[in-house]
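The complex appears here without one of its protein chains, the remainder shown in place.
Moving on, here comes chain A:
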């Protein structure tokens, strides 16, 4: 059962002009019925009614045969379509033998093949593109003219219509083929990418296993190995971030996922926690939020020493986004932020507060000596506010 869609895809790719061929078959059947009605209506005036009925019989057989042939890829080939054109024109040329001169020249009774004759032009278009369709239409038109033996404006109109229709069908089939080639290329590229991703995942996992093991054992062994362990640990986190932070498409209205940018900030000392599903936010503001978190984290580095750890938490409350940054450092003594701002060198006041305010969000700071520092930023989504 799961095979079915795949098969359908390959079939379409095999012959993208299939719908045009189905149309050709339908046209053939409908126009044949019209031709039969034409013979019945006009047979009393024919010079050779038996030839009319014989011709109609051949048309019937040929209609059945080509309908079957054109519904398989086997029948959609130049020899058959050219034979189709030749036979149609040949049958049409019998018209002067069947019809009386009066019918032909005065009453303007349709030729024996009538509009049935247009089908090869359409088939040529479906098979060979615009030029083939145009040529097919022109040929049929030329034989119509020869069969009538007298030029008229009506005839000219038929020629234009026939060659035009053949050309349009030809253009449609060429477009369908081009799209099918592009689609096939896109599908192949997608399959290749998926396979590459699968391989990358398993390779990444193996590398992560080794790095994690080196880090663990190195710390246990100590000494020089501890330094190796530290480096392995950094690479492990970096690779894990890369695997987790798969790039995501931005939406039409320019929202992007906040998670990858934040996850890239993780280090062995910085843990970034996010939901498992995308957290979309307006693109420029999302960048602001990420750099705001980076600022807060660099602040942790500067003021809390080598051993301090930090945690970043991203929460999506629907109407608003909450970003928390917490460290387990010594905390900011009271008045320190304000005095630093007065000295005009510390980034917190300006960078973090200013950025949050320009995003229309709120900032809460919880700190105290020995308690670590916790920033909590809340920003509303644009759509939710209005």
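Criterion: a contact is a pair of C-beta atoms (placed from the backbone, for glycine too) under 8 Å apart; a residue touches a chain by one contact, two chains touch by 3 or more; residues count from 1.
Assume contacts and distances are computed from a predicted model.
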Protein name as given in UniProt for the chain not displayed, "Two component transcriptional regulator, LuxR family", "His-Xaa-Ser system radical SAM maturase HxsC", "Glutaconate CoA-transferase subunit A" or "Glycine/betaine ABC transporter permease": "Two component transcriptional regulator, LuxR family"
Hidden partner chain, touching residue among A:154, A:205, A:227 or A:357: A:205
Residue touching the undisplayed chain, where the options are A:48, A:177, A:294 or A:309: A:309
Residue, one of A:51, A:87, A:161 or A:219, that touches the chain absent here: A:219
Missing-partner contacts on chain A, residue numbers: 201-202, 204-206, 208-213, 215-217, 219-220, 233, 236, 240, 243-244, 271-277, 309-311, 313-318, 324, 326, 328, 374
